[in-house]
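Following this message is one structure expressed as structure tokens.
Then we have chain A:
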Amino acid sequence: MQAGILLQLAQTLLAILLAPLLMGWVNQCRAWLQGRSAPPITQPYRTLRKLFHKDAVIAHTASPLFRFAPYMIFACMALAAGIVPTLANDLPFSPAADVIALVGIFALARVFLALAAMDIGTSFGTLGARREMLVSFLAEPALLMVFFTASLISQSTELPVIVDTLAHQEFAIYPSLAFAAVAFWMISVAENARIPVDNPATHLELTMIHEAMILEYSARHLALIEWAVALKLFTYSALGIALFLPWGIAGQGELGMLPLALVAMAGKLLLGGAVLAFLETVSAKVRLFRAPEFLGTAFLLAVLGMLIHFLLEV
Partner candidate 1 sequence: MTLTYHLQIVNLLAALLLLISFAMLSQRRIAGLITLFAWQGAALAASTLLVAWSTGQHHLYYSAAITLVLKVIAMPWYFFHIVRKLDVDRDVEPMINIPTTMLIGIVLVIFAFNLALPISELSGTVMRSTLGIALATVLLAFLMMITRRKAIPQVIGFLAMENGLFFAATSTSYGMPLVVELGVALDVMVAVFVLSIFFFQIRETFDSLDLKHMEKLKEK
Partner candidate 2 sequence: MEIYWLLGIPLTGGTFLALWGCRRHAPEINALFSLATLAAAAWLTRRIIEQGPLTVGDGWFFIDSFNVFLVALTAFVAFTTALFSRPYMRIEAEHGRLNPQRLRLYHSSYQIFIGAMLLALTTNNMGILWVAMEAATLATVLLVSLYRTPASLEAAWKYFILCGVGIALALFGTILLYFAAEKVLGPGGTALLWTELDGVKGELEPTVLQLAFVFLLVGYGTKVGLAPLHSWLPDAHAEGPTPVSAVLSGLLLNVALYAVMRSKVLVDGALGTDMAGNLMMGFGLLSVVLAAFLIRRQTDVKRMFAYSSIEHMGLITFAFGMGGAVANFAALLHMTMHSLTKSAIFFAVGHATQKAGTQLMDDIRGLIRTNPTIGWGLMLGTVAILGVPPFGVFASEFLIITTAMHDHPWATPFLLLALGVAFASIFGKVQPMVFGETELPKLPYQPALTPVFMHLGLVLMLGLFIPAYLADWYRQAAQLLGG
């Protein structure tokens, strides 16, 4: 039991600490692929440190919500990152790792972000919040569909059970999971504000979504939000790995598996980050009004996956 709690703590801390590293890795890969000289992989940490050392500037019109929101967002993301099975499967918090609850946690963070963005009353904040809501309004049902497909196979909505079922049964091809995986990829891209839905590197008023919402933040607040963004990317990657590539995650009482799990996890994350960078490099950002179509396709794929599950795999 105690070992379990320790392991849970370790996993959560590891996630929180390593998340910016994944962000750095993606940025580095992207720079390489685009033929630029890459920033060091630790660049996100440096940014965070710099931001934490600055003095915060807050608008006069800001309400307490504006100050509170970054902590809330960070807490949500940290919780999410902690409960998704990354290294070991059977941990004390595992029963909380329900996929529907997870969608709820993401939604909570998003609501606070959007509220905070509108709190100041600048036009950019409101614009960003509206765009964010448009995207998430379409992405959330699709994400749920993906989760339902996975949980139909394992007959449970609890992530550890899903991972356990998928990782430990005889290998089989699930067309439905293939569809769900593609849909999940598209949703992750949209939710993490990556190309082709949003571009994290620019501040163009015509296109920006996420960046528009956090324009008013500075110093430690901004640092927390940036960190939360990194955590979100990490959580989504871990989720994708848990659902679609679950091999190598340590199961119940398999402490000896942990080093192997760590290596497997690192390998999968490095690979996933590289693929993300590659896809971002080769695709162009779509117009904002095309984003619903992009997410509609994701939803369609997820629904098809579910239907195909009923037809072929029952």
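For anyone wondering why these and not others, all candidates are chains of the complex that A comes from, given by their letters.
Keep this in mind: a contact is a pair of C-beta atoms (placed from the backbone, for glycine too) under 8 Å apart; a residue touches a chain by one contact, two chains touch by 3 or more; residues count from 1.
Note that the structure is a prediction, hence the values are computed from the model and not measured.
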Complex member touching chain A, one of 1 or 2: 1
Chain A residues within the candidate 1 interface of the complex: 170, 172-173, 175-176, 178-179, 292-293, 296-297, 300-301, 303-304, 307-308, 310-313
